[in-house]
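Please see the structure below; I have some questions.
Only one protein chain is missing; all other protein chains are in place.
Now for chain A:
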Amino acid sequence: MRRAAGSADLLGAYRPGNSWLHAAPLGLKAGALVVLSAAVLVLRSPAVVAAAAVLVLTAYATAHLLRESWRPLRSMWPVLLLLGAFQWWASGWEAALLVPGNIALCVAAARLLTLTTAPQVLMDGLVSLARPLRQLGADPERFGLTLALMLRSIPFLLGSARDVRESAMARGLERNPRALTVPVAIRALTVPVAIRAVAYARQTGDALAARGIGERI
């Protein structure tokens, strides 16, 4: 189960450290991740999966993050178990190990990237991906601005959702005995959040326009 989502949660799973994985450039780590995941998913052989698992666990160990390696399983195990059971019934024990194993391995490998890279570096990497697309009319600066605006809006919207939920509870909404409680609750929780979001977006847009930020030059 997820912890109750706070803004701290949304900073990601980054664990600061000074291992070689923390120091490795983002491009290298992302490239290795893509190659590893593709190999595992395309080759689909138990030997490859086992080798990749050893590789990923070694990487976790040398980054001093071995305790983190099993953590994705905490939220994923019901789905994986269900999937494994179905595959065992449908196509035998090999698939029952291989299919959930592949997924768990790829998720663990991808998580290692998030664990060892600061969110800011990840987001900068994302913006730099837009740079080669400049020829096609992409605008990395405006893309970066929009991404930064999005990250800045998340804490505001989370706070706004929390406020709305608390005021709904204060009105006794969650103890409402009517049969329609769930729909009423969804509506009471979503409408104010959406309206505040539009108002917030317009304020931000006006503020940007007033400063001439994000307009084309």
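Remarks
Criterion: a contact is a pair of C-beta atoms (placed from the backbone, for glycine too) under 8 Å apart; a residue touches a chain by one contact, two chains touch by 3 or more; residues count from 1.
Heads up, the rule we're going with is that contacts and distances are computed from a predicted model.
Chosen from "Biotin transporter BioY", "Isoquinoline 1-oxidoreductase subunit beta", "Sigma-70 family RNA polymerase sigma factor" or "Cytochrome c oxidase subunit IIa family protein", the protein name that UniProt gives for the omitted chain reads "Biotin transporter BioY". Checked against the hidden chain, the listed residues A:79, A:133 or A:169 yield one contact partner: A:79.
In the complete assembly, the contact with the undisplayed chain comes from A:212, out of A:16, A:172 or A:212. Only one residue in the set A:34, A:66 or A:133 touches the chain that does not appear here, and it is A:34. In the full complex, chain A makes contact with the omitted chain through residues 2, 4-5, 9-10, 12-13, 30, 33-34, 37, 41, 72, 75-76, 78-79, 83, 86-87, 90-91, 95, 99, 102-103, 106-111, 113-114, 117, 119, 122-123, 125-126, 142, 145-154, 156-158, 161, 182-183, 185-187, 190-191, 193-195, 197-202, 204-206, 208-210, 212-216.
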